[in-house]
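A single protein chain has been omitted from the complex, and every remaining protein chain is retained in its original position.
== chain A ==
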Amino acid sequence: MNAFFLAFAYLRFHWGRSLVLVLVAALILSVPIISQVLLNGSQKALTERAEETPLVLGRRGSQLDLAMNALYFSDDRAEPVTMADADAIWDSGLALPIPLNTAFETNGARIVGTTLEYFDFRDLEVTRGRQMALLGEAVLGARVAARLDLEPGDTVVSAPQNLFDLDGVYPLELNIVGVLAGTGTADDEAVFVDIKTSWVIAGIGHGHDSVLSPGATQGDIVAAADIVEFNRITQENIDSFHFHGDPASYPVSAILLVPNDTRDATILRGRYLDPENAVQMIVPKDVIGELVGRIFRIKSLLDAVTLIVGAAALAAVGLAVFLTYRLRAREIQTAFKIGARRGMILRLLAAETVILLCFAGMIASGIALAVKSNGSALVSWLLAG
C-alpha cells in the first residue's frame, strides 16, 4: 500500500513523463486488439456479403476489383460492361440481372445507380421518406444521411468528374426522397439512384430548353450555344429529359445476378468461361474467400511485427523507468539510509509499473471499445477505400 502511495505520488508529480509512458503502453496494448477487431469485422463483412451474392458479371480483368466494386462500391473499377450484357441475362431467363453503375460520387459517398430489384435483393428498407420513383431522385444509406445530416426533402449534388473539363458534364442535383435503415454494410455508405439517373449524371441523358422558337415548326429547329441544359430535374422540366444512342450500349459497372437455382447458375457460369470473352462472371464467395485467406496470412505477419514492435517499445518504456531510477539515486540512497526495508525499491518499481499499466490498460480498453462499437463503420470505410 505504501509502495503504491509513493509510486502514485511520484507519477502524479511527474505527470508529463507518466502521461507519455501511459500513452505509449496504451498504444502497444491497443494495436493487437484493434487489428483483431477490424480483421474479425472485415472477415465477417466480407464473407457475409459475398455469400449473399451468388454471381457477378463484369468486364474481364481483376476478379477481386470486380467483386470489391460490385459488393462494396470500392474505387477500383474496371471498364464498364453495357446494358446489352444485362439484357442478355434477362433474355436467357436463367437469372435476374441487377445492374450497378458506380461511376460517380457525392460528398465522399458512392452514387450507386441501380434498379428497385437491388433493394429487395439486399433487404433494404426505407425508414424515412419513400422509395425513389422518378428521375433525379435519391435514397440515402443510413450512415451517409447521418454524416451529411440529410433528410428527405434535401438535395445533394454529384461531384464533378473533372474540374478543368469545360466541355464536360455538369453535376446533377439529386432530390433526396428517402433514407434507408442501417444494415452495417456498404449500403449504409451509398447514395442510391435509379440507373437512368446515373446515366443522366454521365451525360448520356439530359434535359434542356426547347430548341423550337414559339410558333415555329419542326423544320425551324434552331440549336444555339445559349440553350440552357438543366442540372436539376424538376416536375417542370422532367419531360424534357431524354437519352441519346442505343440503350443497350449504356454503361454499367457490374451486374449482380440472382439465378433461379443452382442448375441455372451452373449453366450461366458455363457461358462465360471463354477467356476470349470480354465479359467475365465471378462467384464472389470464392474470390473473397481467397482474399480473406490472404488477409489472415498477412495478419500472422502483422502479429509478429506487432510483437517485435511491442517488445521494443516495452523495452524503451523499461529503459525510461530504469533511467528515472538512476535519476532518483539520491532518493533511493536516502530511503536506504533511514532504514527502507529490503525490496522496497523493487516494490516501488513494481507499483509504478502496475499503475502505469493499469492506466494504459484502461485507455487501451477505451480505444478497443470505441473501435469495436464503430467496427462496422470502420470496416465499411476500409473495404470501400
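Just a few scattered comments:
Please note the rule applied: contacts are C-beta pairs under 8 Å (C-beta built on N, C-alpha and C of every residue); 3 or more make two chains touch, one makes a residue touch a chain; residues count from 1.
Throughout what follows, contacts and distances are computed from a predicted model.
With the options "ABC transporter ATP-binding protein", "FAD-dependent oxidoreductase", "Carbon monoxide dehydrogenase medium chain" or "Inner-membrane translocator" in hand, the undepicted chain maps to the protein name "ABC transporter ATP-binding protein" (source: UniProt). Among A:Leu27, A:Leu64 or A:Ala335, the one in contact with the hidden chain is A:Ala335. Among the residues A:Tyr10, A:Tyr72 or A:Phe359, only A:Tyr10 touches the chain that is left out of the figure. For chain A, the residues touching the chain absent from view are 2, 5-6, 9-10, 12-14, 330-331, 333-342, 344.
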